[in-house]
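Heads up: the structure comes next, in structure tokens.
Coming up: chain A.
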Amino acid sequence: MLAEELDDVKQKLVESACLVESMVEKSIRGLTRRDEGLLLEVIGQDEPKENDLEMEIDEACIHVIACYQPQARDLRTIVMLSKINNDLERMGDEAVNISEGALFLIKRPEVKPLIDIPKMAEETRRMLKDSLKSFMDEDTQRARGVCQRDDIVDGLRDQILRELITFMASDPTTIERSNHLIRISRSLERIADLSTNICEDVIYMVEGKTIRHGRFEND
Partner candidate 1 sequence: MDRERIQMRIARDRAFKGLVVLLSFLSIVPLFLILFYILENGLSSLSWEFLIELPKPVGEAGGGIANAIVGSFLLVIIASLPAVPIGITAGVYLSEHKRGKLSYLVRLAVEVLQGTPSIVVGIIAYLWLVISTGGFSALSGGIALGIMMLPVIVRTTEETLKLIPDTLKEASLALGVPYYRTILKVILPAGFSGIATGILISVARIAGETAPLLFTAFGNAFMNVNIIKPVNALPLLIYNYATSPYPEWHSVAWGASCVLVGLVLTLNVVTRIMARRWKIQF
Partner candidate 2 sequence: MENTVLRTADLSASFGDNRVVKDVNLSIPEKTVTTIMGPSGCGKTTLIRCFNRMHELVPDAKVEGEVFLREEDIYAINPMIVRRRIGMVFQRPNPFPTMTIYDNVIAGYKLNGVELSRGESDKIVEESLKKAALWDEVKDHLRRKGTFLSGGQQQRLCIARALAMNPDILLLDEPTSALDPKATGRIEKLMTELKKTVTLILVTHNIGQAGRVSDFTAFLYLGELVEFGPTKQLHTAPRDKRTEDFLTGKFG
């Protein structure tokens, strides 16, 4: 009945989340190790699979609402599962963007040794992993922790931007490559952002409190 259906949807969502996590990880690894195979995998295999999962989960959520008219916590759960589903799909899209940019970059010499991007990628990955863990464990404390780390990633993106601007200014031949790097850093920043979205959804699902759009509880 309802409880089992909700569990089914959660399971599928966990599957989708793991897939997205691996897509992000593979795209960064493909960039740093210059591994074309990995990047093509992300674009060619992982993304279609993620899209199918997203549609499956979406339909399942609608069916649950139609057939069971869930209330209170069950209602918050199913609506948030639907939203998390969307966020995951967008993360997948960003991972694809990273992979496409990386495909361009690995065929050309480096602008500069990659230090900050992997650092940013690592922090983003940790945020993503924690947000998914907070969802699976319904751990609102961990979720709140993730939301607070968003500033770190934003800071890293600004730093990369400043650095690359100086490169572009001094050597115009680096502009195209730098542009791709900037775009990759933006994708990572968006993935971090989507992770905080997921955490906000988890808090709403568990506690019924909204902390979205910068509304913190002390407001």
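Everything below uses one rule, namely that a contact is a pair of C-beta atoms (placed from the backbone, for glycine too) under 8 Å apart; a residue touches a chain by one contact, two chains touch by 3 or more; residues count from 1.
These made the cut because all candidates are chains of the complex that A comes from, given by their letters.
Quick caveat: nothing in here was measured; it's all calculated off a predicted structure.
Chemist: Candidates 1 or 2: which touches chain A in this complex?
Modeler: 2
Chemist: Spell out the residues on chain A that touch candidate 2 in their complex, using ranges where they run on.
Modeler: My answer: residues 1-2, 62-63, 66-69.
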